[in-house]
Structures are given as structure tokens and as C-alpha cells.
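Of the protein chains in this complex, one is absent; all others appear in place.
So that you can tell them apart, the chains are marked A and B in the order they are listed, and the count of residues begins at 1 in each.
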Amino acid sequence: MNIDNRKAVRYNRWGYIFLIPFVVTYLIFNLIPLFTTFYNSLFENYMSGLTQIGPRFVGLANYVTLLSGGELLTYAANTVIIWIMGFIPQILISLLLGAWFSDPSLRLKGTRFFKTVIYLPNLIMASAFSMLFFTLFSDGGPVNGLLMDLQILSGPYKFLSHVWSTRSLIAGMNLLMWFGNTTILLMAGMLGIDPALFEAAQVDGAKPRQIFFHVTLPLLRPILVYTLITSLIGGVQMFDVPQVLTNGSGNPVRSSMTLIMYLNKHLYNKNYGLGGALSVILFFCTAILSMMVFKLSESKE
Amino acid sequence: MNNKNTGMITGIRLRRIICYIVLTIISFLCLFWFYVLFINATRSHSQLTTQGFSAVPGQSLLQNWIHLAEGTIPIVRGMLNSLFVASCSAILCTYFSAMTAYAIHAYDFKYKKFIFTFILMVMMIPTQVNALGFIKLLDKLHMDNSYWGLILPSIAAPITFFYIKQYMESSLPISLVEAARIDGSGEFQTFNFIVMPLLKPALAVQAIFAFVGNWNNYFTPALILHDSNKKTLPILIAQLRGADFLKFDMGQVYVMIAFSIFPVILVYLLLSKHIVGGIALGGVKG
Partner (left out) sequence: MKRRLISILVTSVMATSLISACGSAGSTTIGDEATPRSATIADDGKVLNIYCWNEEFKSRITDHYADYEEVDATHGKIGDVSVVWNITPSDDNAYQNNLDATLQKQSEAAADDKVDIFLVEADYALKYVDTDYTVPVADLGITAGDVADQYQYTKDVVTDSNGNLKGLSWQGTPGVLFYNREAAREVLGTDDPDEVQQYVKDWDTFNQTAEKMVDAGYHMTSSVMDSYRVYSNNVTSKWVENGKINIDDNIMRWVEDSKKLYDMGATGTHALWSADWSTGFYPEGKVFCYFGPAWLINFCMAADTEGSIGYQGGWGAATGPQGFFWGGTWICAANGTDNGSLIKDIMLTMTTDESVLKDIVVKDDDFANNKNVMNEMASSSDYSSKILGGQNPLGMYCAGVESIDLSNLSSYDSGCNLDFQTAITNYFEGNATLDEALDLFYQACVERYPELSY
């Protein structure tokens, strides 16, 4: 017994050894950069042409600049609006499809095909997808061409010159890219529900709609919340699609400028002070969100 | 009674028809863009600028491709670069994530709980927020403008770790590890030759996800790669959005997008069984 225990302790040392690659890599490539980012946010430090300005310690001045402008709030609002515009239809469509796919009484054929098709856009390079939409929806592009051929439009509609059509395009792309993934997750959740519950409800004379709202949905709550939070975090990181679609400008009137696009602007212009401060603010936002996820997964266990 | 039964059956039939119609519309919306992409990649610039939409392919696919390949955007090189970076990252990511997951799953040590909690906490923090420090670090390590900075960090991939850890809980009994110990297998050996083969389904799915994630990555490579011969596909694609000289040939633009999208679709169709089945495998359990 005693010997066994000692052996176990000796084995358990291997736990540390197996952790070394992860810990070392994380330390070097994530934690150290995180601290330098924090540190840099306290300095004025940028390139003017080919001349380096700073670094000069300025305390919290960068934060003041960022937070007093009010633009940050606008970009945060843009991010959230575009995210919601994609997320709500995404969750509705996914719930509907998930319910259909997992409904044994429907006996749908070809679900493998449909699942394969709806998951497909998720694997597409976001930048290429966005570039594709840019060319398809440009003034002289095929979508306008088609709409004009069908006599729906008399002249080209300038999709990228209107606030809501631009946002809709971005949200639409996000929707297309992610609803397949969500559908499959929700479907797995639905298939995991004990069939006896459905049978009992049916025996009690519940209609399919009632079963869906009163049995399926409440049982799906944890997985729905998981989808919500992961999607929200993905939303905060939204970058490739609007960046390529609007060529980094976030136009019209910067109404499609997301937080990470704004961060990228500063990093790209080598303004390390402001970029650092913005990173720190974003870090705290996502940290709060991830705390929520963590609390959620804790309470589940 | 009889009446009610037939009523239910026609009701189901009606619902089924609605399902098929909706599914067809949704599938159409998923595939339509790629169809247009394919069609337009086969049309010449003057057809594209003067004729708008077309449902039938043209004859200029080869011509467009030759123009693109002979042009100055190193597209083939970019694809090879992307392949290299994505493959290396996928291998490192899955292997070391499995190793980390194994450390937490199979051993009991003092800081286990702390480390597990820590990894869960940082899982959701986007890499973008420390990009600034990351660039500066690479500069100091002389890894700027090289692939090291893209490949090495894949070793620490919290999300992959989490997925494999979940999978281990359902399909890697500790008794198996103990049996191996009794047979005199070293810990490292056990991990490599007994545990890893058991994880195959999860590893395959995660390798594919890691590959696709790195293949599609735009933010970090765009900040650290400067040499046009080192650039990966997404950077070249984004350049296309702003490249003045290329836009005079929309045929080339479409061919280039097609070139970066269709190989992935092809691989996906071949592996779709594993991918679609694997998404929910270790993900969340209710």
C-alpha cells in the first residue's frame, strides 16, 4: 500500500513533465507579450515617417485619449449590432434545423448531405469569402446584374454605400459561416435528450410545437448558453470579414468598424502606445466574458 | 380514429415537404456563391465587366489561370506557404494538446486544479489582445518575418486541449494506463503508443480544425510576414482587395479566390463524414 502510494507519487511527477511544453509556450508567446502590451500602453511610442517617437512615459494618457473620444463606444456598438444581426437568425435557423434533423417521426432523407452542405461555409477562408462577396456585390457585380436581369432593380444598388446593407452583408456572411456549426451542436444536444420524455409528452397529448417549447428548449438551455457565449466571444474578435469587405475603412461612416479592426489600425500604423491601451481594454472585456463562461461550466458540474 | 390517423400522416407528409423545401432553399443559399465563383472564374475580363451575371461557364478558365500564375502575385508559393504553416501547426497543436490533456487527465499533482482552471480561463481570451507584445517579442527573438512565430505558439492551444480532455474522460479509462505500467511501459512510451492511438478520432477532428484555423488565419501573419515570397494565402487575398494593377482583370481575381477556396472544399467533401460527426464529439456535454 505504502509502496504503491510512493509509486503513484513518482508517476504523478510525469504530470509536470507533460505540462512543460504547454506552460513554456504559453509563458513565452502569450503571457510575456501580454505584459509587454500592458507595459507599452503606458508610453507614447509610434513611428513618424521613418523616425521613432518615444517611448516616453505618459501614464494613463493613452487610455484617456481612447476613452474620451467616444469612438470606442461606437465601434463596440457596431461590433455588437453586427453580431446580433447575425446571431439571432443563426440561433433560430439552427434550432429549427436541429429539431428537424433530430425528429425521428419526420424520418428526413439525405440529412448527411444537408449537414455537409450547411457546414461547408464554416471552413472557407474568411478573407476569401469576404473578397468573394465584395466582388459579387459590387456595383457592376453579378448580384446587381442578376437583380437587373430579373427586373427587380432598374439600376445597380450600391450595397457598400449604405450603412445597413453593408452591415447586413457582414452579418449575413457570419450567419452563413456559423449556422451549420451551431445546428450540429444543437442537434447533438437534442439527440442527447431522453426519448422517454418526448413519449411521455406525446402520451399527454402535446403537439410537436408544445413539445419543442416546453420539453426540448428548457433541456437545451445549457448548450444554448454555451453557444451564445462562444458566439459572443467570436463576435468580439470579428475582423477578417469586415476588414476585407470595407478595405479596412469600416465605411460607410465607419459604421462597420469593429473593435479589432480599430486595434489593427493602430498596430498597422505602428502606434504601440494607443494600440497597447486598446489591447488592455479589450483584454478586460474578454476576461469578463470568459469568467462568465467559466462560472457557467462550473455550475454545470 | 381512422380519419385522425390519416390526418396525422398527411400532416407529417406536409411537414416533411416543408422541411425539404426549406432545406433546399438553405442549401441553395450556401452553395449559390460558390457556384457564381466557379462560373466567373471561367469567364474573361471583358465578359465579366460588360455582361454581369451569367449562369453558364465561359471558356477562359485556363487563360485566367495562366495570367494569374504568370503574374507577380506568388499565388502557388502562397499556397505552399499556407500548407506548410498549417500542417506544422496542426501537428504540433494536436500532439502537444493531447500531451497537456493527458497530464491533467491521467496524473494527480498539487497544482493540477489550478492549471486546469487557468487554461479554462484563458481559453476565451483572443490572441489579438496581446498581438502588440507578440510582435515586439518576435522582433527581439529575430523571428520577425519567419514562420516560427506562427507555428510554435500552436503548442499551447487551450481549445484543442479542452476538447481532447473531454474526449479522454469518455474514452480513456485510467485502468488501461495502469495496466501498461504493470507491463513495464515507460510513461512517455505509454502516451505515444497506447494513448495516442486510442485518441485517433478526436485527434483527427482537432487536426483538421487546427489546420483549417491556421490555413484561414489572417490577423497574425499579416502583422509579421513582410517578404512577398513568405506570405500566406489570406494575406495575398486581402492584398487583392487593394491591389491596383490586378483589378484590371477580374477573371484573375475570381480564379485566385477559387484557388484558395476550392481545395479546402474538396478535402472537406472527402473527409466530411469525420468532420461533421466530430464537431459535437468532445465539444460540450449538455
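As a working rule, contacts are C-beta pairs under 8 Å (C-beta built on N, C-alpha and C of every residue); 3 or more make two chains touch, one makes a residue touch a chain.
Keep in mind the model is a prediction, meaning the values are calculated, not measured.
Trainee: Given that one chain is not shown, which residue among A:55, A:172 or A:248 touches it?
Mentor: Touches the omitted chain: A:248.
Trainee: From the listed residues A:105, A:161 or A:210, report the one that touches the chain absent from this view.
Mentor: Missing-chain contact among the listed residues: A:161.
Trainee: Which residue, B:74, B:201, B:263 or B:277, contacts the hidden chain when the whole complex is considered?
Mentor: Of these options, the touching residue for the absent chain is B:74.
Trainee: Touching the absent chain: which residues on chain B qualify?
Mentor: 45-46, 49-50, 70-74, 145, 226-229, 239, 241-248, 250, 253
Trainee: List the chain A residues touching the unshown chain?
Mentor: 46-50, 53, 71, 135, 138-141, 158, 161-163, 247-249, 251-255, 265-266, 268-271, 274
Please note the rule applied: only the chains that are shown with their structure count from here on.
Trainee: Compute the distance, rounded to whole Å, between the mean C-alpha positions of chain A and chain B.
Mentor: Distance between chain centres, rounded to whole Å: 15 Å.
Trainee: Going by the contact rule at the top, pick out the chain A residues touching chain B in the complex.
Mentor: 8, 11-19, 21-23, 25-26, 28-30, 32-37, 40, 93, 96-97, 100, 105-108, 112, 114-121, 123-129, 131-136, 140-146, 148-149, 176, 180-181, 184-185, 187-189, 192, 222-223, 226, 229-230, 233, 236-237, 239-240, 243-244, 247, 260, 263-264, 267-268, 272, 275-276, 279-280, 282-283, 286-287, 289-291, 293-294, 297, 300
Trainee: Could you please specify the touching residues of chain B with respect to chain A in the complex?
Mentor: 12, 15-16, 19-20, 22-23, 26-27, 29-31, 33, 36-37, 40, 49, 51-54, 96-97, 99-100, 102-104, 106-109, 112, 115, 117, 119-137, 149, 152-153, 155-156, 161, 181, 187, 191, 212, 215-216, 218-219, 223, 233-234, 237-238, 240-242, 250, 253-254, 257, 260-261, 264-265, 268-269, 272-273, 275-276, 279-280, 283-286
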